[in-house]
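A single protein chain has been omitted from the complex, and every remaining protein chain is retained in its original position.
Going in written order, the chains are labelled A and B, and every chain counts its residues from 1.
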Amino acid sequence: MTSALEARIDHREAVLARIRMVLIESLGVRRTPDEIDPDTALFGSGLGLDSIDAVELVVQLDTDFNVQLPNDVFGRAEMRTVNGLVDLVLAAQAAEIADATAR
Amino acid sequence: MPPLADPAIAIRESVVVTRLDHVHLLRFRGDDARTAIDTLCAGMVRARDGQLQHVLLLDEAAHCFADAYLVADDEEYDLLVEGPTADALRAHLARHLSSGSDVQIEDRTMTHALLGLDGPYAWELVSRVAGAEAIGLPYLTFFHADDWTCYRAGKTGEFGYGLIVPRDARDALETLLLEKGEPLGVARGTLDALDQCALENFFFNVRREGREPVTPIELQLQWRVSYDKDAVGLEALRRHRATPVATRLTSLIADRTVTVGAEVHLDGEVVGRVVNAGWSATRGDCVALALLDVRWAHPGIETFTVWHGASAVPARSLTPPLLNNRSLFVSPQLHAYATRAEIAMPPLARQ
Partner (left out) sequence: MSMDCAPRDIVITGLGAVCALGEDCDVLWSAIAEGRSGISTIRRFPTDAFAVHTGAVVASAACEAPSSRTLTGQLCHDFAVQAAREALADAGLADSGMAAMRSSTRLALVFGTGLTDLARPLHSLVEAVADAIGIDGARLTVSTACSSSTGAMGFGRDLLAMDTADVVVAGGADVLTPEVFAGFHALGVLSRTRCAPFSTPSGTTLGEGAGFVVLERTTHARARGARVRAIFSGYGLSADAWHETSPDPKGAGIERAFRSALADADADAATVGYVNAHGSGTEANDSAEWLGISRALGPRAAEVPVSSTKGALGHAQGAAGVLEAIVTIAAMERDLVPPTMNFEAPRPHGPPDPVPGPMPRHWSYTRAVSVNSAFGGANAAVVLSRDGSVRQARARRPVTVRGLGLLGGFGQGTEAFLSAPNGVQCGNGRVPAFSIETLVRGADPRGLDPTARYLTAAAALALRDAGVVVRGALRDRIGLLVGQRRASPTSLSAFADSISARGLSQLSATAFARIVLNAAAGACSKLLSLRGPLSVITSGPGSGLVAVALAAELLATRDDVALMIAGGVDERSADDDVEPSDESRADGAACLLLGAEDGEPNAEPSAVSGPSVYLAGWGLAAAGQLPEALARAAPNGLPHGARVFRADDPTTGAAGAVFALAAAVLALRDGSARAALVTSDCGRSLAAALLLTN
């Protein structure tokens, strides 16, 4: 297994851990981190968050991770699971690095 | 019979009507009905009157026994159960419910039938038959109409509804639905088509990956489980949890067909095996679920290979759900099938 792959996975797991803490601390999800499976749905079933929680999540993604997501249907389509949130953060981080390198 | 479309397409574009004959319908009554339900379900029972809850039943080894919807109707509870045979279900109830308790269980599987409606415009078909109340029906709630019940739930990622009807009224209702659904592009659904949609949207399938000798932890079903209560299988699950779990269910994509049981390799080593697979007409590739070593059970890994017979099929892991379901962008309060072209949507397949 390449060390590059392992490093990527380690980084992903670190972001996953932070996202779990946001869900627990800011959205009041009453689970321990390891009980929140990565592909668990956020809304409807899964964690059972609702439309007000969605608003809060969009704000948290912005303030904690610098992810700007439109707070509409299109934005919501990007954040359906815990892993979906991790993907958004990783993409934003990659974009930031690309921007910084380009300058 | 009107010409019907391919259900695999119709489920993602309009609506399908499917006979769900494999589901057992049980009704629980009595002062201890709730307690009995609580003993059977691995998670906290939170459904209030008028609500459904997607629940999981485990066996004593903490393996999946049944996938069910709990319907809370005043003081009575329905369980719509998928997975075990009728005999196995009966034996499970007899083994785990105390005989002294005040609970009567009526098996309604013979007297009632279940029809499923799934698709981005399923709500529109339901409202043509059940009235405007269906328009605003929230997810995981239900209402009664005449002698049948309409609930909103599904496992495809589209709008989904179930109609519980007296068995002798099923055929007439099905005919009516197909008739009223013609202008809505209705198709007759099949269990295979529904299963494929569940696979694409990461809905647990008790008849496929649910047959594996693993627990909800490996299957990413902890949201349906509570460690703070007592129920069948939870003792074993708590023990299992005490040591780090070795595998996790992961979504894979391949450009060619792969099959259940196939080994998954990464960098020359075996890292898991496929437990569910199917060709996606919507995406144009093969979707699979594999139980992989937790170290590699992450989306975004491009270099898996799946052994199909003698050939190695390249595969990559992806974050499910694998589609931008059209239902996300359709609002029953605002839209209609007739004007569907006007709704703005992103591409259907997610990369």
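Keep in mind that, in the parts below, a contact is a pair of C-beta atoms (placed from the backbone, for glycine too) under 8 Å apart; a residue touches a chain by one contact, two chains touch by 3 or more.
It should be emphasised that the depicted structure is a prediction, and the values quoted were computed from it without experimental measurement.
Colleague: Kindly state which of the options A:Val29, A:Leu69 or A:Leu88 is in contact with the chain not pictured.
Modeller: Spelled out, the listed residue whose C-beta touches the missing chain is A:Val29.
Colleague: Using the definition of touch stated at the top, determine which of B:Ala8, B:Ala47 or B:Ile217 touches the missing chain.
Modeller: B:Ala47
Colleague: Spell out, residue by residue, where the missing chain touches subunit B.
Modeller: 34, 44-49, 74-75, 132-133, 135-138, 143, 331, 333-336
Colleague: What residue numbers in subunit A mark contact with the hidden partner chain?
Modeller: 28-30, 48, 50-53, 55-56, 59, 62-63, 71-72
Here, only the chains that are shown with their structure count from here on.
Colleague: Which whole number of Å gives the spacing of the CA centres of subunit A and subunit B?
Modeller: Centres of subunit A and subunit B (C-alpha means) sit 25 Å apart.
Colleague: Sort out for me which residues of subunit A touch subunit B in the complex.
Modeller: Answer in residue numbers: 1-2, 5, 8-9, 12-13, 31, 35-41, 44-47, 73-74, 76-77, 80-81, 83-84, 86-87, 90.
Colleague: Which part of subunit B faces subunit A closely enough to touch in the complex?
Modeller: On the subunit B side, the touching residues are 54, 139-140, 202, 217, 220-223, 227, 248-249, 251, 266-267, 269, 295-296, 298-301, 303, 319-321, 324, 328-329, 346.
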